[in-house]
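For this view, one protein chain was removed and the others were kept in their places.
For chain A:
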Amino acid sequence: MAQITPEVVLSYTKPASGYLCPLNANTFGIEFLKFEIKEYDTNTVVYQVAREPDSEPLPEVLDPEIEDMIRSVKYTFPASFLKFKTVRTLLEFCVGPQPVSNLRMIERHFFKDKLVRTYDFEFGFCIPNSTNSWEAIYDVPEYPAGVINDYVTSPWAHKSDSFYFVDNKLIMHNKAEYQYVQD
């Protein structure tokens, strides 16, 4: 299998099929502890999930269904989310006893198999045994009414791949699907 590099995933024109690295590629013990999405202006929480770090490592062999449960998320958002002007996202994660030299996240969003957005962020170095956070406050472009309607009437057509690299080597790959419901 060809090496999956940032350049490779940035060239994808539709969602990846399957997971491009095994769960145990994450030899750094990177674990997500919290993820939060808020509307900035009203401080309204749209999505929030938090967990404690794993007390035990995952077993070597996992049932594919269980692996999918761990690696993919289905989000249901209110349609009003598509009208927010400014969004605040918060990601909290911890790392294991080894230093992580160059952590980079690339997230690709597709709607109906067309690329709609790319997030590319370099965290850089992570201190051994540290807990870190990244909070981003960003303006969302205004969607035309027709586009919003298209998202609402096409549940799960919005998909994303999140890739995490350490020194340009893929160590984590997760997926998400989204649906928007009228509120």
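Odds and ends about this structure:
FYI, a contact is a pair of C-beta atoms (placed from the backbone, for glycine too) under 8 Å apart; a residue touches a chain by one contact, two chains touch by 3 or more; residues count from 1.
The rule is simple: contacts and distances are computed from a predicted model.
In the listed set "Exosome complex component RRP41", "GPI mannosyltransferase 1", "ADP-ribosylation factor-like protein 2" or "Ribosomal RNA-processing protein 42", the entry agreeing with the UniProt name of the missing subunit chain is "ADP-ribosylation factor-like protein 2". Of the candidate positions A:76, A:133 or A:154, contact with the unshown chain belongs to A:133. On the side of chain A, touch with the chain left out of the figure occurs at residues 94-95, 121, 123-127, 129-139.
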